[in-house]
Structure formats: C-alpha cells, structure tokens
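Note that one protein chain of the assembly has been removed; the remaining protein chains are unaltered in position.
Order of writing sets the chain letters: A and B. Residues in each chain are counted from 1.
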Amino acid sequence: MVDLILSIYEIPIINILVKIIAILVPLLLTVAYFTYFERKIIGYMQVRIGPNRVGPRGWLQPIADAMKLMFKEIIFPSGANKILFTIAPTLTIATALAAWAVIPFGAEMVLADLNVALLYILAMTSVGVYGVILAGWSSNSKYAIMSTLRTAAQVVSYEIAMGFALVGVVMAARSLNIGDIVAGQSGSIWGWYMWPLLPLFVIYFISGVAETNRAPFDVAEGESEIVAGFHVEYSGILFAIFFLAEYANMILISIMAALLFMGGWLSPFQGVEFLGLGSSFLAGSSIVWLLSKTAIFMFLFLWFRATFPRYRYDQIMRLGWKVFIPITIVWIYVIGIMYYAELAPWFIKG
Amino acid sequence: METIVFYVFSAFMILSALMVITVHNPVRAAFFLVLTFFSSAAVWLLLEAEFLAIILIIVYVGAVMVLFLFVVMMLDVNLAELKKGFVKNLPLAVIVALAMFAMIFMVVGGEQFGVQNFAVPERHAADYSNVSALGQLLYTEYVYSFEIAAVILLVGIVAAISLTLRRRPNTRHQKVEDQVAVKGADRLRVVKVESQPRKHTIDNAEVKK
Partner (left out) sequence: MLENYLPVLIFMGVGLLVGIGMTVMGLILSPHRPDREKNSPYECGFEAFEDSRLKFDVRYYLVAILFIIFDLEIAFLFPWAVVLDTIGTFGLIAMAIFLGLLVVGFIYEWKKGALEWE
C-alpha cells in the first residue's frame, strides 16, 4: 500500500500537484483566519471584542462567512457585461495565487526554482491590475469606474517604486533567484539586507500596502467617497473571490518582505556568540523563522489599518512619485558606491 | 511534451490575434491582445528566452495594455460612426495592408528565416541563465545602443509631457513645504484684551428687564 502511494508520487505531474495543494490549502486557510484575526485584533485595538459568537471565541467565524457568501445571490447589474463581470474575479485570484508558485519556504523547499523568480512575481502583480479594470468597467456603475481609474493609476505608480526597491535587492544579491537572495544574507543578523537597504526596505513594504489597496491607501474602496470601489456591484461568492485575492496578495507582500530583506528562513541568532546561542538549535534555519517574520508583516498590515486615517488621493500620488521614486533612485546610486567600495559583509565581489 | 505546449500556445496566440481584429467591442479586442501577448510570452519561454518572456509580460501586458485600455475604455468610441467610413476606405485599406504584408514577407519571409537556413538551436544546460548572458553583452559590447535607449526614453518623457500636460488655471495645490514650515505665530495671534468693568453687563441685564 505504502509502496503504491510512493510510486504514484513518483509521477512528475502527481508530485507537482501534491506540492501545489500543500501550498494552496495552508495559504487559503491562512487567508480565512487572517480575516478573523483582522477583525479580532482591530477590535481589541479599538477596545471592542470582535467576533465571538460562532464557535468558541468566534473561531468558526471565517467558515460561517464563507458559507454565507456561497449561498448569497449573485446580482448582475443591468447594463453590465455579464461574461467579463464573471471572469474578473477569477482572473484576480488566478494571478494572486500564481505568484506563489516560485515562493521558497526553505533552502530546498521550493516548487519552481526559477532563475528569474523575482521578475516573475513582479509580472504577476502587474497583471493583477487587470482584474480591477475588468471588474470596474464591466459593472456599468459610476462608482466602480472611478475607483478603477484611481486604483489603476495608484497601483502602477507604486509599482515603479517597488521595482526600484527590488533592483536594490538584486544589486546586493546579484541574483534574481529568491533562494540565492536568502543565501546571500546568511552569516549573522547583520547580513540581512534590511540594514544596507533600509530606505528601500521601508519603501518596499509601504508600496506593498499601496499595491494591495489597503489602509491607509485604500481610496480604491474609500467608503466615505465611492462606497466600495470597483467591486461595489459584486455580491455573493464573486465578492468573496476578490476578498480572497486581496488577502492572498497581502500575505505575498509580507512573505516577500521577510525573504528579501529579513533573511527568510535564516535564524536571527545565527553567528551570535553570546550565551552560546549561535551553536544552539535556535540558530538553525527553519520554516518557523520565515513564517514568524511573515506574521510580523501581516500584523503590520492590520496595525496600519487600525491606526492611520485614509490618505487623500493627491497625497498618495505625491508620496509615490515625489518621495519614494527619488529616494529609491538616490539609494541605487548609494548602493553602487557601496558595491564599489566593497562594503562588508554585504558587498563582497566574487 | 514541449511540442504539445508549443502548439497549444501558438494556436491560442493566432486565435486571439484573429479575435483582436474581428471583435466589435474595442475593450474586448484589447483583452484579446493581452491574451496574445501572454501566449507569445509562453512561446518565447519555450525558446529559453525567459528574461524576454517575462519582460514582455511586465512591460506590454502590465504597462502598455493598461494605457491602451485606459484609452479605449474611456474614450467614447462610437461604433456606428466608425463603421460609416468602412466601405469608402476599403480600397485604400486593402492596398496599405498588401503593401505592409509584402514588406514583412520580404524581411522575415522564408528566404531569410526559413528552417533550412538555421540549425536547430541546442538546448542549454539546466544552470543556463538567460539574464546574465544578456546582461554581459548589453552593458559591455552594446553599451552605445544601451545609452541611446536612455536618450530615447528621455525624449519619450519630454514628448509625453508636452503633448498631454494641460495646466488648468485656478486650481489649488497643496504646498507641503509651506505646511511644514509653518510657525505658531502664522496661525494664531494672541491678542491682549483689557479687562472690562462689570457695569456694562449689569446695564444690559437691566435693559432686558
């Protein structure tokens, strides 16, 4: 029996499918409970309890939400382009999930070890804007179309800042392979790229928040002005799919920040002499480190939402074009100089 | 396996390219163009040009087509109006199309690019990196054309701005530097007010009575 299962597992396609499921199922579960923790954490930050009715302490809330949305009527607004209206959410979730194909979870734990993994992720996020455009245009609603324009302009503006920030990472690692980038940060906590690339690190994460249209950059769905933005006409499961995609993208930004700037699965205790920590089990690389670092960034997303008031649209564009892009360009020059000066421990030629 | 993938994507590419020029709705045409770019990226990938394939998606799908969509979605393209000139302009259009086809055929026709002229390219080893192969040539041997590209992009920036930028009069901007530089004295004036005798209010109260 076991032999049979093993032999089936040897078939390449089956092997790949099993790995894909092993990535997708935890991811979708994380998304579901991310929404729960969002409501709970923001609740506590605002001195409320948050969801606490469904199951013990509200643990079953996301499942109840999913079931409810599944059985809700899908309304097709009159004058909408029905086919495009139905395709838009699928396109959004497909691109949001596809980016996960190249994410490594450990030194050897990667589904597709592409040489150009970083560019692939950039490509997938840039394709993601189509879901928004399609949804907004096919809805035949003024609010949706306005939000589409705003979102598209906002997303593309921050994509430039994000691209420049990633160029900095590639300059430090001289590789587009994410596994190599993490390997380049090994040594000690001071080897992480967040130190020499600190401005880029901050810009990357803030641009990530803007790319996913999260607070405080959520003018795409700013309730007080354009109701719910591009998905104002969406209901039922179609709305749920947009929601899923948004949260999958938030987790993607978080795990990318952990991988590219905070050493991914490397331990912060690596190379620490104090109390012999460097030689204890704590110093070993493991997926636990990666996931905890990711969780920090995911928490930041929620914290931002509870803390900051929404930016005005012209302020968003100003921040993207007049603050982030100049800083990233200047910092690329600075990295060039650091590289020329062979600044240890990051820029050692060879 | 590769052959199947190649034929699937080529078929996709040709079909969606056909749809681009036959579909009536310009927005749908734009989406089919996106699909065409996607399939051609896949075909490039099969040629082991991974960097070019992904750049095709980032630049064309992610950037150029967004602009196209902006234009076709929001301009009021009146279909009836467009169709009016169809018959009248047909002969001219056919001539232009034929001339274009002849030129393309002369440049990339069977004589120059036929299978018989080229040996089948060898498959590269697994650690072959298209990006570094490209980079090593681009920034050393072809550095002159690389800098020319920068100049062209600069011209692009200038042209785009001078063509589309319209300043509207009497719009107001947020001047952040002024906001940051503001002093307490600019906003708030403390006025020293002499204390008044109470008599005044008592008078008022009496009048009311």
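By definition in this document, contacts are C-beta pairs under 8 Å (C-beta built on N, C-alpha and C of every residue); 3 or more make two chains touch, one makes a residue touch a chain.
Values in this document were obtained by computation on a predicted structure and should not be read as measured data.
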Identified contact with the non-displayed chain, of A:L60, A:L111 or A:A306: A:L111
Full-complex contact with the absent chain, from B:T22, B:T140, B:Q179 or B:Q196: B:T140
Missing-chain contacts mapped onto chain B: 2, 5, 45-46, 48, 50-51, 55, 58-59, 62-64, 66-67, 70-71, 73-76, 124, 126, 128-132, 134-136, 138-140, 143, 146-147, 149-151, 153-154, 156-158, 160-161, 164-168, 171-173
Residues of chain A (touch criterion as defined above) contacting the omitted chain: 12-13, 16-17, 19-20, 24, 69-80, 86, 89-98, 100-102, 111-115, 118-120, 137, 139-145, 149, 152-153, 156-157, 159-160, 163-164, 167, 170-171, 174-176, 227, 232-233, 236-238, 240-241, 313-314, 317-318, 321-322, 325-326, 329, 332-333, 336, 339-340, 349-350
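Simple rule for what comes next: only the chains that are shown with their structure count from here on.
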Cα-centroid distance, chain A relative to chain B, in whole angstrom: 23
Chain A partner contacts - residues on chain B that touch it in the complex: 27-28, 31, 34, 50-51, 54-55, 57-58, 61-63, 66, 69-70, 73-74, 129-131, 174, 176
Complex contacts: residues of chain A adjacent to chain B: 84, 114-116, 119-120, 122-123, 126-127, 129-130, 133-134, 137, 149, 152, 156, 159, 176, 314-315, 318
